[in-house]
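One protein chain is absent from this view; the other protein chains keep their places.
So, chain A:
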Amino acid sequence: MTGAYTAVGTGFTPPDVDWAPLAPVLLVLGAGVAGVLVEAFVPQRLRRPVQLVLALAATAGALVAVAALWAGVRDTGGTVVLGGSMILDGPALVLQGMVALLALVALLVVADRGQNGEDAFAPQAAAVPGSQYERTATEQGLAQTEVYPLVLFASGGMMIFPAAGDLLTMFVALEVLSLPLYILSGLGRRHRLWSQEAAMKYFLLGAFTSAIFLFGVALLYGFAGSVRLSVIAEATATTVGLDPLLLGGVVMVAIGLLFKVGAVPFHAWTPDVYQGAPTPITGFMAACTKVAAFGALLRLVYVVVPAVEWDLRPVLWAVVILTIAVGTLASLAQQDMKRILGYSAIAHTGFILTGVVALDVDGVSGVLFYLLAYGAAVIGAFAVVTLVRSVDAQGRVTGEATHLNQWAGLGRRSPWLAGAFCLFMLSFAGIPLTAGFIGKFAVFTAAVDGGATPLAVAGVVGSAVAVFFYIRIVMVLFFSSRSPEADRVHGAVTVVRSEGLTTVAIGLAVVATIGLGVLPSPVLDLVGEAARFIP
């Protein structure tokens, strides 16, 4: 390793660190650490408000810091900090801002306890599902608040991930963002077994791909003698005879990232984890993990891959086409709302990947825009899911009503909520005048421009298939009526009142979805200016 980490002579020279560009990350991670202390020292009844304010202030502060840094980065193209371990260039900064913004909105949904005062999280994650202890905890209305620092740690990792300048930093960021997510996935208050299964599956597969990622890093180190991305990129031009190391390394690192974005054939965890995790966390994961992982993937693809583009192209193209095909076709057969959204997340990964493999500047800005548009709609959609609940025989509100048939006729009973959900579906489907359309347009334009017209064609064919199931949902919501038979099989359904936080989140998502669809110019200009990576 080079630079700041090396001990010079006998004494230790402290590295010269430029703290300002690190402010967004430090704010979020610092608030995470403070959150742990809050858990330890603040009295129980005050913990939730303190944690919530702390988390919201941290993400909002990160957003402000990003905005403050923006002018400098736009003029200079970006800075390299921590001796090259982190790179604050246009894409990194915009991605950090997006993670902070989406995390802020997702936190609102996480925090909401609804009309009956319980949030989506188990009082004791370690309790055995169905045990007496767990029942007692539920009856006493226990609620824990450690989700807030966990979400903050994950967000911090996500903000480092796309800014990582070397592969080891990238790996550490990957773990920092993944470990809290594994735990969060297992915290579901209802369906404890599903939730724990999801966490276990996610952890095992995640750990496995982390190992593959790490092995790829080792191969690349063998190839270039460094884990720094810029050094590897230079070595691709000068080093000869070590191509197997380079190719193997790039492929293995890419597998680690493709796993995180949920691309086929590394997608198997997505529907299970999306379904099993507590719904607010699913929304957070779907939006923010995707942003962070695509950010890192963009950096890898644009800094290292151009040299080996011709070798990797068939593989990347196959991944894109498979992802679109599996995501759209599999979701046609789903009946569970969260699984539908899970498979749809896979399909959207495919659409976004068309912009990634396009390998031109428009591709980067298109991907950035798409991620924001998708993030807004997906947080909103999962937020709506948290409010639609089953009712048991005694009339008590229980878990979420996720079967498609349970949503029948929702448009008649709760027109505003159903209307918002319908808008998110239209955005997913890429109907013009919603953000989803502009996103699709941007990535497909980049694909055609970058000589990947077949991918764009695959994208539109996939979109056409996908339209069917999004529209089917809209049909169920607005044109079907509830049948007593469905109520008997799946239980009756009600819409719970939120404390207001979820409503605000849904409102923000609606405004973003329409705003980015009708007047996307300011954001398009912004991501257009931010689209250049520095090595």
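Here, contacts are C-beta pairs under 8 Å (C-beta built on N, C-alpha and C of every residue); 3 or more make two chains touch, one makes a residue touch a chain; residues count from 1.
Criterion: contacts and distances are computed from a predicted model.
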Protein name, per the UniProt record, of whichever chain is missing from view ("ABC transporter permease subunit", "Monovalent cation/H+ antiporter subunit B", "NADH-quinone oxidoreductase subunit M" or "High-affinity zinc uptake system ATP-binding protein ZnuC"): "NADH-quinone oxidoreductase subunit M"
Absent-chain contact - pick from A:182, A:302, A:421 or A:437: A:437
Touching the absent chain when the full complex is considered, from A:391, A:467 or A:492: A:467
Candidates A:38, A:229, A:340 or A:426 - the one touching the absent chain: A:426
Touch list for chain A against the chain that is not drawn: 426, 429-433, 437-438, 440-442, 444-445, 448-449, 453, 456-457, 460-461, 463-464, 467-468, 471-472, 474-475, 478-480, 520-521, 524-525, 528
